[in-house]
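If you scroll down you'll find the structure; I have some questions about it.
Our next item is chain A:
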Amino acid sequence: MEQLLKTIFENDLFVYVLMAVVPLMWVLPYALFAVWLERKVSAHMQDRLGPMRTGGWHGWAQTIADILKLIQKEDIVPKAADRKLHFLAPFVVFIGSYAAFAAIPFSSAYIGSNINIGLFYIIAVSSLVVVGILMAGWSSNNKWSLLGAMRSAAQIVSYEIPTALALLSIVMIAGTLDLQEINHMQTGWFWNWYLFKKFPFVFIAFVIYSVASLAETNRTPFDIPEAESELVAGYHTEYSGMKFALFFLAEYANMFAVSAIGATLFLGGWNSPFGNFMSGPLWGVFWFLSKGMFFVFVQMWLRWTLPRLRVDQLMYVSWKVLTPWAFACILGVGFWTML
Partner candidate 1 sequence: MPETLTAPLKTSTGRLLRTEEMVINMGPQHPSTHGVLRLELVVEGEIVVDVIPHIGYLHRCFEKHAEHMTNYQQVIPYCDRMDYLASMNMDWGYALAVEKLLGLQVPERVEYIRVIMGELQRIASHLIALGTYGLDVGAFTPFLFCFRDREGILDLFETTCGARLLYNYIWVGGVSHDLPPGFVEKAKAFCKYFRPNIKELNDLLTYNEIFIKRTANIGVLPADVAIAYGCSGPMLRGSGVNFDLRRDDPYSIYDRFNWEVQVGKGEMGTVGDCWDRYMVRVREMEQSLNIIEQALEQIPTEGDVQSAVPKKIRPPVGDVYVRSESPRGEIGFYIISDGSTSPYRVKARSPAFVNLSVLPEISKGYMIADMIAIVGSVDIVLGEVDR
Partner candidate 2 sequence: MTPQELSEKLKTKFGKAVIEVKINGVLNPYVKVFPAKLKDVAFFLRDDADLQFDYLMCLSGIDYGKGTLGVVYHLFSMSKRHKITVKVEVPVDKPEVPSVTEVWHSANWHEREAYDLVGIVFTGHPDLRRILCPDDYPGHPLRKDFKVPEFYQGMKVPY
């Protein structure tokens, strides 16, 4: 696609910008939709209806109205805050989440940047989020924010290890870090997906990844950094208006990013589950997004069902449960591939 666009427009820079902006065209409407969906999912799980008025049909315009409201809001910066860091933090967080989209293959025809270390790049770049969160917590000059930021840093750093290890099992089977390549390897019927290969090791790796990715995105039961009943709102307590919305956007973008990686590596990405039936570049987009959205829905489902862990229990889960099992999976997959 990149080559095609280059020949059409004959201007490399323009093409790069275009390629970079395409995921944004998805992320923004998706975030609006996901916030609405979150409200609806939570509402229906809780025996109520959720927003019903704004926009007419099931309150579809509610989040749009909210965004308009947030844009108009005054941007309050605490007097004692470190203004530069306070300003920069939401952008760093959003960039961290958004940069991951560059290497996510939306379809067989489209990937932002088809680099051969795509998976490695995504894991690396999404760590940038921690920096942003720490910046936000520190610069707010609020003890609750600081506590939230500290928790968050500890949590995200710890959970990156089981995440990476779980993904490593797939890399060992595929023998490549190129996400487009990994997709191509899963073409065909759904039993070709990596999820069903080398049973049960990959399946365990998938469970580990799902749990760890919840923690990476700070979602319940791992929403300890922003535990609203403990820390008010954690690192974004002192943010308002559009900067707050940016944190929100980053959270939802992140949710989709981890879901997309899960879908790509374990569920065949843009491949149709039914062999050649309904496959092709455009159907690919459809399958990819539906798989991703399914994971997003599961994340919401868990959020509205489970209570929250405590910070030491969170560390326990990461270091004493997920990490050893992830290692076991790597060993298992490794021996199996050698045989």
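Keep in mind how these were chosen: all candidates are chains of the complex that A comes from, given by their letters.
Here, contacts are C-beta pairs under 8 Å (C-beta built on N, C-alpha and C of every residue); 3 or more make two chains touch, one makes a residue touch a chain; residues count from 1.
Because the structure is a prediction, the values reported are computed rather than measured.
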item	value
Complex member touching chain A, one of 1 or 2	1
Candidate 1 partner contacts - residues on chain A that touch it in the complex	42, 45-48, 143-144, 147, 220-221, 223-224, 227-230, 232, 303-313
